[in-house]
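Some notes on the structure that comes next.
Let's turn to chain A:
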Amino acid sequence: MGNALHLENVTMQFGGVVSVNNLTLDVPEHQIIALIGPNGAGKTTAFNCITGVYQPTNGLIEFMGRPIVRNHPVGKALRNYKGECADKFASDPVLNPTPDQITGMGIARTFQNIRLWKSMTVFENVLVAKHQHAHQNVFSATFRKNLAEEKRMREETMELLSEQGLDAYKDELAVSLPYGLQRRLEIARALATNPKLLLLDEPAAGMNPQETIELADFVRQTREKYDLTVFLIEHHMDLVMNVSDYIYVIDFGSEIARGIPEEVQNNRHVIEAYLGVADEEAI
Partner candidate 1 sequence: MLENLSAFIPNLPQVFQPTSPLFTVLKKAAVYSLVAVSMNLLNGFTGLFSLGQAGFMLLGAYTYAILMVPASQKEQVYYLFGGCAFDFSLPDAFAAIFGEGGAGGAVGMILSCLIALILAGCVAGFFAYLIGIPVLRLKSDYLAIATLGFAEILRAIFQWQKLGPVTNGANMIKGFTTFSSFNITNASGATLLRLSTFVPFLVSSVCILLIVLLINSSYGRAFKSIRDDEIAAEAMGINLFKHKMMSFVISSFFAGVGGALFAMYVANAQAKAFTSVMTYEILLIVVIGGIGSVSGSVLATFLYVACSEWWLRFLDSEQYIGAFKVPLLRNGFRMVIFSIVIMVIVLFFSQGIMGDKEINLGALIGKIRAKRERKQ
Partner candidate 2 sequence: MKKIIALIMAGAMTLSLCACGGAAPAQGAGASGDTIRIGVFEPSTGDSASGGKKEILGMQFANSETPTVEVGGKTYNVELVMADNGSSADKAPSAASELVGKDVALVLGSYGSGVSMAGGPKFEEAGLAAIGVTCTNPNVTAGNDYYFRICFLDNFQADVLANFAMDKFSAKKAYCLGENGNEYDQGLVAFFKQVFEAAGGEVITDSFPTNNSDFTSYLNKAKSEGADVIFTPVSIAYAKQIMEQASSLGIDIPFLGSDTLDDNMVLEATKGTNLQLYVSTFYQEGGSEAFDKGIKDYIKHNSNAMTANGGNDTISAVTAMGYDAYYVALEAIKAAGSPDKGAIKAAIPGVKYDGVSGSIAFDAVGDAVRDTAYIKTADTASGTWAFEKVQTGSSK
């Protein structure tokens, strides 16, 4: 099995602030990989680099063995550059796809602070995510020449909703759902884009312990059912330790540890990062 996702020397610098520093990691196919770290460690920024929201200042991102994002600093950005390996990709062409192109390749994501379309129903929220892969154009859609395609989209959406246990709410406004279900709907919406890799940005945020346990099962089942690779950001240690196959830990943008859950749990750097550096006297 190859890697679904591969990050190489990815650095994201905003002005003088390095949010992600020289990050290199692998997400093997069909595994659940977690990226953890304290608040402000640069986790979401890394996600934004992968999904095309930001263009990394430097580095390479490969998806299914194919380079999808690549950049290197030039000019003023190079002069201000504080990261490493500035010349590693200098001779390669820059790749800077838009988020929708990345989604089209098979990477879907959820958001840390839920971003559902508030004026739409549960059903429509998922249906819109089907839009990208539908065989239609604006004329065929306006003149209703795409009825077969529209029917297929609606059926698939319905199927997805019932699989996720959301079919009972299909005509309700998405934002009127309880918090946990909104999270689940966001995942369902991401699945509607037919992804190979699912990026979950703090899926357990705001959930109670019971819901968190259910979520762990849910993530695992989803991976099996849709033959997915999952890459998740999480704060909730219980969930991470329970669900992940492998964990990367970053702080201040740089990697500080990696390993299977047990290794990471006992890593001194990780404990320090989360609990703060212990005073010397205390040792």
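The candidates were selected such that all candidates are chains of the complex that A comes from, given by their letters.
Going forward, contacts are C-beta pairs under 8 Å (C-beta built on N, C-alpha and C of every residue); 3 or more make two chains touch, one makes a residue touch a chain; residues count from 1.
On a predicted model such as this, the values are computed, not experimentally measured, just so you know.
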Touching chain, any copy counted, for chain A within the complex - options 1 or 2: 1
In the complex with candidate 1, residue positions of chain A that touch it: 51, 53, 98-101, 103-104, 108-109, 111, 115-120, 124, 127-134, 136, 138, 141-144, 146, 150, 153, 189-190, 192-193
